[in-house]
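Not every chain is included here, but those present sit where they belong.
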Amino acid sequence: LTGCGSTEGSGATGAGDGAPAVQKEVKELTIGFLQKQLDAPYFNAMKIEAERISKEQGFKLLFQSANGDPVTQLNQAQTMLSQGADALIVNAISPETQKTQLQAIANNIPLIFVDTGIPDVGVTAVTSDNFEIGKLSGELTAKRFTKGKSIDVGILTGGANDEIVGPQRQKGFLDGLTAGGIPYKVVAESPAVWAQDKAVPVAESMLAAHPDVQLIIGLNDAMALGALTVLQDQKNTTTLVAASADGQKEALAKIKEGGCEGQYVSTGLNSPSLATERGMEIAISIATGQKTAKDFDKEEFTKAAGINCDNVDEFYSADNVF
Amino acid sequence: MTTSVPAPASPAVAFSVAGVSKDFPGVRALEDVSLAGYRGEVLAICGANGAGKSTLARLISGQSAPSTGRIKISGYDKEVTSPADADDAGILFMHQEPVIVDEFTVEENLWLKQLSSAGKNRSWRVIPKRRREESLEALRTVGMHEVTLGQLGKTLTPGLRQMLALGRTQVTPHRILILDETTASTTEEHFKDVEALVERERAAGTCVIFVSHRMPEVFAMADRIAILRNGRLIEVLKAKETNREEVVTLMVGEAVRALEAVPTPSFAGIDPVLEVSGLCSGSARDINFTVHPGEIVGIYGLVGSGRSSIARSISGHQNRDSGTVKLYGQEVSPKSPGAALKNGIAYLAEDRRREGFVKDFSNGDNMTLATLGQYSKFGVLNPQQERRRVDELIERYKVKGDGKTLTRSLSGGNQQKVCLAKWIEAKPNLVVLDEPTKGIDIGSRLNIYQIVHELADEQKGVVVVSSEAEELLMICHRILVIRDGELVDEFQSTESNTDDLMRAALGGEL
Amino acid sequence: MTTTATKDVSAKAGRGSTRTRGLIHWAKGQYPLYILIALLIVAALSTDSFFTARNLTNLILQASVIGIVVLAQFLIVLTGGIDISVGSVVGLAGVMSAMIIGGASVPLAIIVAIAVGVLIGLLNGYFVAFRGLEPFIVTLGMLSLARGLVYTFTEGVPVQPQAENFRAIATATILGFPLIGIIWLVLALAVWFMARRTVFGRRIFAIGSSPEAAYASGVPVKQTLLAVYIIAGAMVGFAGFLLASRVGVGTPTAGTLYELDSIAAVVIGGASLRGGKGSVLGAVFGTLIFGIITNLLVLLNVSTFLQDAFRGGLILVAVVMTTVHFRSGKKKTVLSIP
């Protein structure tokens, strides 16, 4: 067949080598930011941070959210390429799904992941270590139970399409419990798709089936908050809730408010602004030609921390976006 | 019960139509029509199919607005621009296709005007309790004796739908009553109910507008006859001073020759096309008869007697409970109309609105729907061939409109021609026609009778179900009479008359 | 569809005991009820936790908000329309009610929520009734628009209302029965009355069954349609407030997928998407059917991965049940085509 070709060019030059042809000033840059979705405060905080940085440094920011659909995100990435972006920052949705195509894009321009990365693709991935954060939070929660005595736990998960983040956080948190000397039994595990309103009915049903459950874990703060609402409605003060990772303002407020006897025991710091800031820094330095991909490790972790009544003041501020 | 306003002493104008025209895209349905109606009179409107009768009726009753001209209803100051206004003005309109809400019960349909936004009807009013007796009485007056009030509208046969709609005259106050071919598929017997009803209306001072293609009915009731041709008002005649021939000539624009009854050939010794034995289905019980090649067999009976049940169960439209049907000696029991068609049986359905034609299809598409095989190879259509044939059919059946016109925008009679063309095109061995001339004008009727005779000449078997004894006597060789689902009598058309048929259908009393 | 069912009904029985015949007729049409009973039996057999006071209370709580949305959807489906904007309106109304003057006053919050619903209902109704547009596409536009507005107003962050008693309505009980459930049932009763006992309700059925016939009989088709969309909007808006009240915050994602859920409940409750057919009781049963399925899947701790498959399978089994019954009744006439 004559005239046949490919829509993806042939410049397979290896991972992360898509260096810019010319050096540019920061102000001349166009940086694309591909966010997963925006229906949770965490993601929105990244958007706000990105916009702040772009305003401060005067470059052009292209920001898109894919509403959780990996294919939409790929389409958006391609569109940004045709808009002449100098670097892309991506919060990947489905690493497995997007690997091949993002690899193709990474061959053209510098690609930096934040929050969720894809191994061996792009310059680097600035992520939080979900397992580690979960574990830290789990350890803090463990302190509230009697060592050695087994507890029943229920878990509110993200849903069937959650590949990495949720399972990591869950595993981390449970490991944290074990490390803290608390044997556990997971008696219930149901999806509440990260949302506070969806967590309410699920927690209700869970409590109906297992009234004696001692701990409800939300894989993020929104779901844990939903569970807390249900417990308060049912005048249940004995069952505790905890999030494995997040750090949402409202959750911190609950921890602060409840003190060390409160029902909301702990959460883990997963700072959207830290990740965004670092991601932007890397993107700018490569796009301006100051540095190259080789200067960065393949993976960078943001600060991990568990938050409970003891250290909540360090993290809480009423005017945080997140 | 009839809540009409008392009649005034001298004839007073009930409505007047002045210089009214109505345009549809591509068609001028009415042109500069001026006409008045008086209280206590019956004004018949006659005209060929598509002459504009229904259009005029619709304009008077506010169903649509005239393109030019004015319509004035006495006793109502405002212009009638919607059906609700018409209710306020006291106009009761019986559509050619009766207005029945399928999912409503018979009783709810009877009282449908309660939902009109006219007069004192407030949206949030609680629906008043209906008196069962009152409803039953209203239905009896129009000849519906057998119906249960809780039955759904969609289960009614077309004839019953017309009667049910007519029943509204008994429960809705009105001063003008418009009957648009309300009697098109009723039997002579039922016409007596209608006649009595109209007589009462006239006595009560109602102005009745009566549209019909049946001349005997027109002359039985009308005081005056208005004649429309191609959307123009040709003449308004006093019924007493004219006769059938004059009216028909004015309608069609030329004299129509009368059709003489056909002589019955002898079928002795010829194998029949159709043999029906012991057929039970729906309301039909133990029916036996045969149809020979070239024979036209009529089926006569009262509304609801089970004629359609026989026709439908032969042609795969309805399950048989028992009995056999043989076609050329072979037993057939088609499970669907499609299967019947493959066996060479075609059925022209009575319910045009529901089963007759596809509502979003053009005339061409409707005419060829049952015979697409003729215009296709390996399932692929040949549009040129199809179009050519459609043009021929339009010509032959004198359909007003071309192959691309939507069938639903045609006048009732023209729709019927399209349906008929579809089935005759299927070149069946046996064709069953249920009320084939329903709503068809006198001129076109002859045309259709001719087509039926041609079918017979081609040695096809023809079964005609009709409510008009006169028509059956004219076109059939032999007529079967059904009463309460049973075949009670059989007549040779050359040796019998209308009265014989009616007497048999009624069970002796006449 | 149900042609056969209704035909069987006007049986030969003649004049006979109308009352018993009516009852049998009624019982024959109550597939949603049988599905519900079947589900309850399954529930009773499979877990002890189902028939506990607490769980039944939960069930009511969980069904009430969507139940009110189902009632709204029911009215619109009756007219032969469809409203896929309900979920977004729930979200928008909830967020607005928690946001206007900071959600400091519950009565105001309710008014705001209903006003939002009414406004969107008005727009939907205008486009559908007076512009003659397909309800699907109009409400699809509204779905995006309303959800977009929620996100714009909140920037994705849930809105915390100030009123202390914002959650009172959602948590109160009367004689142990959740108030929110009572609200739902009262609304269901009101909708039933409206649909079955008022001129307005009959008009809705007439329009749904055959708009031409309705128009020809003097029914003010456009105005009635508009009113239906407005009433439905008001109910959906109110449901939005109730959801926010139940969760305690106005969540931007609240109500997602309510459109599919509510249509499904209406349809499994026996209504036809062609309009003109359906019962309020069916819609209530439909809500409960889906509520119980969801509740059961959690109670039985069905694997996250399998939950969707189970739900789908149950829906299919449930609807197929409705046809199996028909058959056993009597031989189908050839006529009853789909």
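Each chain carries a letter (A, B and C) given by its place in the written order, and its residues are counted from 1.
Simple rule for what comes next: a contact is a pair of C-beta atoms (placed from the backbone, for glycine too) under 8 Å apart; a residue touches a chain by one contact, two chains touch by 3 or more.
None of these values were measured; they are calculated from a predicted model.
Each chain type appears once in the displayed model; counted over the entire complex in the file, the copy numbers are A x1, B x1, C x2.
Quick note on the criterion: only the chains that are shown with their structure count from here on.
Taking each chain's centre as the mean of its C-alpha atoms, the one that lies farthest from the centre of chain C is B. Of all chains shown, the one whose average CA position lies nearest the global CA mean is C. Centre-to-centre spacing of chain B and chain C amounts to 42 Å, using the average Cα coordinate of each chain. One inter-chain figure worth recording: chain A and chain B are separated by 72 Å, centre to centre, where each centre is the mean of the chain's CA atoms. Distance between chain A and chain C, defined via averaged C-alpha coordinates, is recorded as 36 Å. Of all residues in chain B, none touches two or more other chains.
Residues 3, 6-7, 9-10, 18, 22, 25, 197-200, 202-203, 205-206, 208-210, 212-220, 223-224, 227, 276-277, 331-335 of chain C are the ones that touch chain B when the two sit in their complex.
By the touch rule above, chain A contacts chain C in their complex via residues 38-41, 43-44, 47-48, 157, 159-160, 187-191, 195-198, 200-202, 204-211, 222, 226, 229, 233-234, 250, 321. Contact residues of chain C toward chain A in the complex are 47, 49, 52, 54-55, 58, 61-62, 151, 155-158, 160, 167, 171, 243, 246-249, 251-254, 256, 294-295, 297-299, 301, 304-305, 307-308.
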